[in-house]
Structure formats: C-alpha cells, structure tokens
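Before I ask anything, here is the structure I am working with.
Heads up, one of the protein chains got dropped from this complex, but the rest are sitting where they should.
What follows is chain A.
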Amino acid sequence: MKSFMKNSAAAMALIIGANAAAAEGNLVLYHWFEYIPQDLIEKFTAETGINVTMDTFDSNEAMLASLKAGGIGTYDVSVPGDYMVSIMAGEGMLDTIADGELKNKGNIASEWADPSFDPGRKHSIPYQWGSTSFAVNRDVYSGDIQTTDILFNPPAELQGRINMLDSQGEVMAMAALHVGIPQCSNDREQLKALNAMLIEAKAHWASFNSDTAKEVLVSGDAAVGQIYDGFSAKAREEGANVEYAYPTQGYIAWMDNVVLLKDAPNRDSALKFMDFLLEPENIAAVTNYARYNAGVNGVEEFLDPELATQPEKNPHDKVGPGVFIEVCSQEVQAVYDQIWTNVKK
C-alpha cells in the first residue's frame, strides 16, 4: 500500500510537472458565459502566440465558490463584478499589479481609474459597465413600465410570465429599491417588509434563470425578464419586441473587471491579456459584441455607431438613481440568505 502511494505520488508529480512545462504561452481565463467574441480571443492568440483556455460561470457567487474550492492556482484571470472585486480582494484571492507592469494602464477612463471597489486599480482593469433592470414584451403589455411594480407587483397581464435572475444579489438589490429601503439595512422592520414583499411577489414569477434570461424573452416564454441592458438589446435585435425599463425607483449599475488572480500559473500571459484588453480597438470589439460600455479612452472610433442611439443606453429623464450592489455585513447576509431560502423553498 505504502509503495503504491509513493508511486502514484511520483506519477502525479510527473503529470503536474509536464503540465507546468507545457504551460508557457498559455492563458487560462475564467469568464462569464457569452461575454467575449471568439474572434477577439483568436486575435490575441495570433498577436502573442498565447493559447487561451476558457471556462465560464453564470454568477459572481458561483465563480467565488469554485475559486474557493480549489480554482486558485488554476486560473490566471477572471471577470468579477464591482462588489465581487472587493470581496475577492478581502479574501486575499487577487494578485497585485505593480506600477509599470501594465503599459496601457493610462488608457483607463478617468472616472473608472480609481473606483471604490479597487482603489488605485491595484488588482483589476475595467472590462464593461452597464445596468441591470428588466425588459418587458410590448406585444403583451402596453402600459407604463418605468416602475419596479412590473417585477414585484405586476399587472394581471404579466402575472405568471416573469423570469427573475437566479442571483440573490441582483434580486435583493432591486427589491430594496422597490420597498424603498437602503441595501443591506439591518433594521428589523425593513427586513421583515422585504421578506414579506418578496414572498408575495414570487407568486407572480414563472422562473428564476440567469443564463437563459435572454432566450426566454426571445422565445416568448416570459413577457418580463430581469436582465442586463446589453442582453436586453440583444434580445431586441434577435426579434423580441422588448423594451428595457429604467424604473423611477432606481436601477442597478455595475462594472465587470478583469482581475489578476493570486497564484496565476501564467502571470505574464495574464498581464499581456490585460494590456490587450486596454487597447481601445480590442475592448471596443467586446462592447460591439456584448452591447455594454467600455471603461477605456479612445474607443469611440471603433464602436458600432448604432450603440450611441441604442435605447437601452439612453435612460429617460425621470429615471431613478443607478446603484451599485453593496457588500452586506455577515449578520445582514445571514438574514438575506434566510429570506432567499424563504423565497425559493
């Protein structure tokens, strides 16, 4: 038994060693689904000779879980949302980018150069930013949609035809806007109200799904879908008669960021990839594909002209505030988890 263990340990070491040797010129990317055009990855490989391997995730939390369960040391870069960058930095999962390591760092647009979730951009660069609210099928409902009532207190035509994102953060933040309480409030009455409101609203929802959030709108399975602005634009371009709402109560703003992970097996490749994504032409290709916004100077000339007039990017003048998802304290998060279980039980 002992010698068997020794042998297998030796074999394992050999395999790992072989992998490490072959890993020069590789990049292992952990990315959202449907968020980077294949052409762009090929362009990066053509320019640098670095082969890209990509795994995908469908929520910030799922990514965090998989990195915690052993993904650190496997992946080089990932693409967390704003609040998740601060969580990951707090958990010590991010590597620091030293001054001068990114030659294109100066391209970052000034408003995104020093964000609260990563002061001084020590671990991350901007990827895309946009908003999360919801889209309504105008063939089904022609009334006023600029209100969170559409999701949480829907008119009869829309009841039972609503898809929510299967993501606690986005549902809770939107719900807090609807009830009119601060995010991560620890006030018991407010939390009780949030719980009661969500349980009542759930009766009108058809499903929770993030990765088919667009498809259910295109196919007509759902008449309302909580959705990101670019996804809503894509649903419209794919033929769904949907309108993206900017509720007067407010909506969720977000920014996704490319981060350098701790113990990245191909740190140099990762930095090259980040520099590549800071070139206006390249990040503009992502924007043209995903229909969001880049956080890099000089992208304008490379952008699809249709983007400027895209209705999903041009809120009406009565729109409420765009709020970033906040990171709750452990105590409040425990209550949020309880509420989420109550909603989904």
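Quick note on the criterion: a residue touches a chain if its C-beta (ideal position, glycine included) is under 8 Å from a C-beta of that chain, and two chains touch if they have at least 3 such contacts; residues count from 1.
To be clear about the criterion, contacts and distances are computed from a predicted model.
Peer 1: Under which of the names "Succinate dehydrogenase / fumarate reductase iron-sulfur subunit", "Amino acid/amide ABC transporter membrane protein 2 (HAAT family)", "Spermidine/putrescine transport system permease protein PotB" or "MotA/TolQ/ExbB proton channel family protein" is the non-displayed chain listed in UniProt?
Peer 2: Listed in its UniProt record, the absent chain's protein name reads "Spermidine/putrescine transport system permease protein PotB".
Peer 1: Taking the full complex into account, find the residue in A:Asn209, A:Gln226, A:Asn257 or A:Asn282 that is in contact with the omitted chain.
Peer 2: Of all options in A:Asn209, A:Gln226, A:Asn257 or A:Asn282, contact with the hidden chain holds for A:Asn209.
Peer 1: Using the touch rule from the top, list residues of chain A that touch the missing partner.
Peer 2: 4, 59, 61-62, 64-66, 68-69, 87, 91, 163, 166-169, 188, 191-192, 195, 202, 205-209, 219-221, 330, 333-342, 344-345
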